[in-house]
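Only one protein chain is missing from this complex, and each of the others stays in its spot.
As written, the chain order gives the labels A and B, with residue 1 at the start of each chain.
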Amino acid sequence: MLPEDAPARAHHDMGGVSRFACEQVDKSHHEMTPFDRDVDALRQVLGGTGLFRTDELRRGIEGLPPDVYDRSSYYQRWLYSMVRMMLEKGVITEAELRARLSA
Amino acid sequence: MSRFAPGDAVRVRDSWPEAEGPVHIRTPHYLRGREGVVLRPLGQFPNPEDLAFGRPAPSIPLYHVRFAQDSIWPENQPGDEFLVEIYEHWLEAA
């Protein structure tokens, strides 16, 4: 049996997926944007506080709907996951975040 | 204690927990149910499947396991290998 005939691959589990078999790899250099660097730094610092683990970051990314996963940049996925994890752990609340976003 | 030693033939469990509900697993889909050989133990790590949900995470042995590429995708070149970190609870003796 080929892996593509298996019962239940998760979207992020991309090894060998035939949809990408003929897709060219974009090898151009993508400079880190200020957004990317800010998200990266937040992730490192939150990790260092012990509030949140790489495993949780990954769970949050893997839990994104496939269309959101595909259209989001790498660091946008990180941001969605981090916010979700901080909400889940009660480090921040939805009300606080809403207030900030409408300010 | 590690259950497997270098050279042991192992099989990755043909298990699909992602079909049951939210999980975080580190075993790629293309290795499920596949046979490989333990290259070496890589130490013990807290189980990421628990860490991902903030649960207490017991440390479990991790192994580097070799798989023949053409046993998974027949068009890949004979002799070529995959080498993948697999946690002990995903392995059974083959």
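Convention: a contact is a pair of C-beta atoms (placed from the backbone, for glycine too) under 8 Å apart; a residue touches a chain by one contact, two chains touch by 3 or more.
Please note the rule applied: contacts and distances are computed from a predicted model.
Name of the non-displayed chain as stated in its UniProt record, restricted to "ABC-2 type transport system ATP-binding protein", "Amino acid ABC transporter permease", "Cyclase dehydrase" or "Nitrile hydratase subunit alpha": "Nitrile hydratase subunit alpha".
Looking at the complex as a whole, the chain kept out of the display touches A, B.
Although one chain is not displayed, its contacts with subunit B can still be listed: residues 26-28, 30, 42-43, 45, 48, 62, 66, 69, 73, 75-77, 79-87.
Listed here are the subunit A residues that touch the chain not shown: 12-21, 23-30, 32, 35-42, 44-49, 51, 54, 58, 61, 64-65, 68, 70, 72, 74, 76, 79-80, 82-84, 86-87, 91-92, 94, 96-98, 100-101, 103.
Here is the rule we use: only the chains that are shown with their structure count from here on.
Note on chain placement: the centre of subunit A and the centre of subunit B lie 23 Å apart, centres being C-alpha means. Partner subunit A is touched in their complex by these residues of subunit B: 16, 18-19, 22, 24, 28-30, 32, 48, 51-54, 72-73. Those residues of subunit A that touch subunit B in the shared complex are 2-3, 6-10, 13, 15-16, 53, 55-56, 58-59, 62-63, 89.
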